[in-house]
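One structure coming up, written as structure tokens, with questions to follow.
Missing here: one protein chain of the complex. Every other protein chain is in place.
Note that the chains take the letters A, B and C in the order they are written out, and that residue 1 is the start of every chain.
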Amino acid sequence: MRDIRLLDQMLVPGTLIGPFAQANPGLGGVCTFVGEVRCDAKEQGGVEALELSHYEPLTLPGMHALADRAFARFTLMGLLMVHRVGVLYPGEPIVCVSAAALHRRDAIDAVDFCMDHLKSAAWFWKREKRADGWHWIEPRADDTRDLARW
Amino acid sequence: MRDIRLLDQMLVPGTLIGPFAQANPGLGGVCTFVGEVRCDAKEQGGVEALELSHYEPLTLPGMHALADRAFARFTLMGLLMVHRVGVLYPGEPIVCVSAAALHRRDAIDAVDFCMDHLKSAAWFWKREKRADGWHWIEPRADDTRDLARW
Amino acid sequence: MIVITVVLLGKLADLAGAPTLTLPAPSSAPLDWAGVLAALPPALADAADDPRNRVAANGALLADKAELQAGAGDEIALLPPVSGG
Partner (left out) sequence: MIVITVVLLGKLADLAGAPTLTLPAPSSAPLDWAGVLAALPPALADAADDPRNRVAANGALLADKAELQAGAGDEIALLPPVSGG
């Protein structure tokens, strides 16, 4: 079961995860990661909102290509990858990746792999609204370090 | 938020995961693993039921000690570790581990760490019911290999 | 269609003040990367020329901006590096 989506409305993990597990009968384990919009420490200027823009012809195909790689690399029964676009507020889920497999290691590693690669595989541009206005988020050194793990 | 439990009734992940995420405001990510009782291939003799026994004075303290190690090793906001005991049927959840953290890597690694160590940290004895009766499950070489990762 | 659509992503959209621009399609030879830069407002052209930016033509990423050959009806996307998170 493969469910790859961009979502422009509230992402409610509970409505995705239960049906996903149900759709993969016989699974041994499901690993799920849900990322939320953080409200950074006050000293850094709290994040009031986050906006994600995407480029339709690249972003969704990028997620599908990443799903292909995950299915090729791990022994999976199902993969769910749902990413928000649009304006989000702190505490709102921004991404949900869930992998179902016969064996635990495949499920956990597939989620880890997808999360590490999602930012480079799918094109998203993010800006944060702080007290002094909107700021574009630049690429980070951490992302390159995470990719070097695979 | 720390929630470590043995459960002798049906484990419903949805009833645990939502409240757990809610109980950790300000989190950046939540990783959750749910393991289910597999029904092995017919050729191997399908599993009809699984029974887990535990030794009260060791099993729950073992889970708490593992939680202590996870909190010491990773930067976590919360950790949920719920394990079933008693008789389970194929498709029923047997374990749910969820970690909430400011950063994705801590959440994913903590779940991976807890799942790898749960079997050696907490004492469970399992037997499977197949067509020809109950069979005790012996330790596996895989478990040692998983522990060598850390 | 007698125009080329330029889709601007991320901070380039901010700079342009709009998510898309249209350029008149050249009547003779197709527009190359230098031609696109020349047709953009100067401040936007400067930002677009950042070597970290990628270019897509009709939804396909170009390995090299030198490959660009745009004509009437084509959609060019200018893609700054994606954000960390």
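Keep in mind that, in the parts below, a contact is a pair of C-beta atoms (placed from the backbone, for glycine too) under 8 Å apart; a residue touches a chain by one contact, two chains touch by 3 or more.
All values derive from a computational prediction rather than experimental measurement.
Taking every chain of the complex into account, the absent chain touches B.
The hidden chain makes contact, of the residues B:Arg5, B:His103 or B:Lys126, with B:Lys126. Listed by residue number, the positions of chain B touching the unshown chain are 53, 55, 57-58, 119-120, 123-127, 136-140, 142-143.
In this text, only the chains that are shown with their structure count from here on.
Of all chains, C has its CA centroid at the greatest distance from the CA centroid of chain B. Of all chains displayed, A has the C-alpha centre closest to the centre of the whole protein C-alpha set.
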